[in-house]
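The other protein chains are all here in position, but one chain of the complex has been omitted.
Letters are used for the chains, namely A, B and C, taken in the order the chains are written, and counting of residues starts over at 1 for each.
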Amino acid sequence: MYEYVYQHRVRYRECDPMGVVYHTHYLDYFEAARTEALRDLGIAYRDIEAGGIIMPVIDLDVQYKRPAHYDDMLDIVTRFETMPSVRVPIAYTVQRTGDADVLATGTVTLCFMDAERRRPTRPPAAMRHTFEQALAD
Amino acid sequence: MYEYVYQHRVRYRECDPMGVVYHTHYLDYFEAARTEALRDLGIAYRDIEAGGIIMPVIDLDVQYKRPAHYDDMLDIVTRFETMPSVRVPIAYTVQRTGDADVLATGTVTLCFMDAERRRPTRPPAAMRHTFEQALAD
Amino acid sequence: MYEYVYQHRVRYRECDPMGVVYHTHYLDYFEAARTEALRDLGIAYRDIEAGGIIMPVIDLDVQYKRPAHYDDMLDIVTRFETMPSVRVPIAYTVQRTGDADVLATGTVTLCFMDAERRRPTRPPAAMRHTFEQALAD
Partner (left out) sequence: MYEYVYQHRVRYRECDPMGVVYHTHYLDYFEAARTEALRDLGIAYRDIEAGGIIMPVIDLDVQYKRPAHYDDMLDIVTRFETMPSVRVPIAYTVQRTGDADVLATGTVTLCFMDAERRRPTRPPAAMRHTFEQALAD
């Protein structure tokens, strides 16, 4: 398993009249978190697209347990647990920095798709190799 | 079961460099759709909050099957299938208006919460009554 | 001058902890309003892009006078006052439907740009013709 922690400061625009983060913004946090987790592994999503592959989201679920508030600093923990095939499930846990309480958990599944033909495809060899090493650690 | 169709025109700001609706915006469509479905039943969420009850999202899942494009007119079909208890699961299906292909499906579960004490609570009697009638039809 | 009224219902996700619409969302309302104003004139922005022209925003200003609240129904009044040259300034006024108080005013200026070369260009002849007629009325 490979794990990466991305930090995010809650912004005013993300908070609703209940005074807490509106639920959709966790998915924005997840996008930033997986992008930085991949970068940490040496993979820039920008390069994947430049190579003719896109990675649309095909499935997601989120469980909201406790609210996050304005100006909270959050840890978004991203976990890659399996070798990516055509599908790449990525798991997330959100906590306040320095606090064990879990605010939310979720999974977002991406797939590899040929940008030209808009058909599912296998991950690039370099990416498979990177994941093999990361998951072995 | 009670079903309501909400229509939405896809906006430029909702589309990403793949030229399709970015996945998080479907959750915005779902919010508008359930609000209008409740209004169609005679329930304004604004009044629920004025009565001291808030309805945070506690769980959601979405399955993305086909992309929506800029300027598409979408039908967001909202279905209430069960009597609301503390939890209110609401199901959604997204299609292009006049087209049988399903673009996405999902479920967003809200809960009734006492706004003051931030504790789960039972739905207001008037709302239970409205749902009983709607689900009986 | 050509004027068009677009209506929008304020959504929960657009409201902030002050209980009012967060300022950036007025720009989303403006995008929807100008798109529908153009459609009312017979011009689909989707077709402009299909013709190899894009219309990026190059300048904007907004003045916020009174807050809008959750579930308010808003009139976004869009005005085209001058023939589009390379630049297309569009003016907006936001009011609650049926209420004379002005909540916000603003201007968003787009420009015509050749999509391939990313250089300013003149508006398509059909669009100039449409505007000539609309502004003459």
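Everything that follows uses one rule, which is that a contact is a pair of C-beta atoms (placed from the backbone, for glycine too) under 8 Å apart; a residue touches a chain by one contact, two chains touch by 3 or more.
This is a predicted model, so every value here is computed, not measured.
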{"item": "Candidates A:R46, A:K65 or A:H129 - the one touching the absent chain", "value": "A:R46"}
{"item": "Listed residues C:I58, C:V102 or C:L135, member touching the removed chain", "value": "C:I58"}
{"item": "Residue numbers in chain C that touch the chain omitted from display", "value": "17-18, 20, 23-24, 27-28, 49, 54, 56-64, 67, 115"}
{"item": "Interface with the unshown chain - residue positions in chain A", "value": "9, 11-13, 28, 31-32, 35-36, 44-46, 49, 70-71"}
{"item": "For chain B, residues in touch with the removed chain", "value": "12-13, 15-17, 19, 22, 24, 70"}
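The rule is simple: only the chains that are shown with their structure count from here on.
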{"item": "Longest centre-to-centre distance from chain B, chain (CA-based)", "value": "C"}
{"item": "Gap in Å, rounded to a whole number, between the CA centres of chain B and chain A", "value": "24"}
{"item": "Between chain B and chain C, centroid-to-centroid distance (C-alpha), Å", "value": "27"}
{"item": "Where chain A and chain C are represented by their mean Cα positions, the distance between them in whole Å", "value": "34"}
{"item": "Contacts with two or more other chains, residues of chain B listed in rising order", "value": "28, 49"}
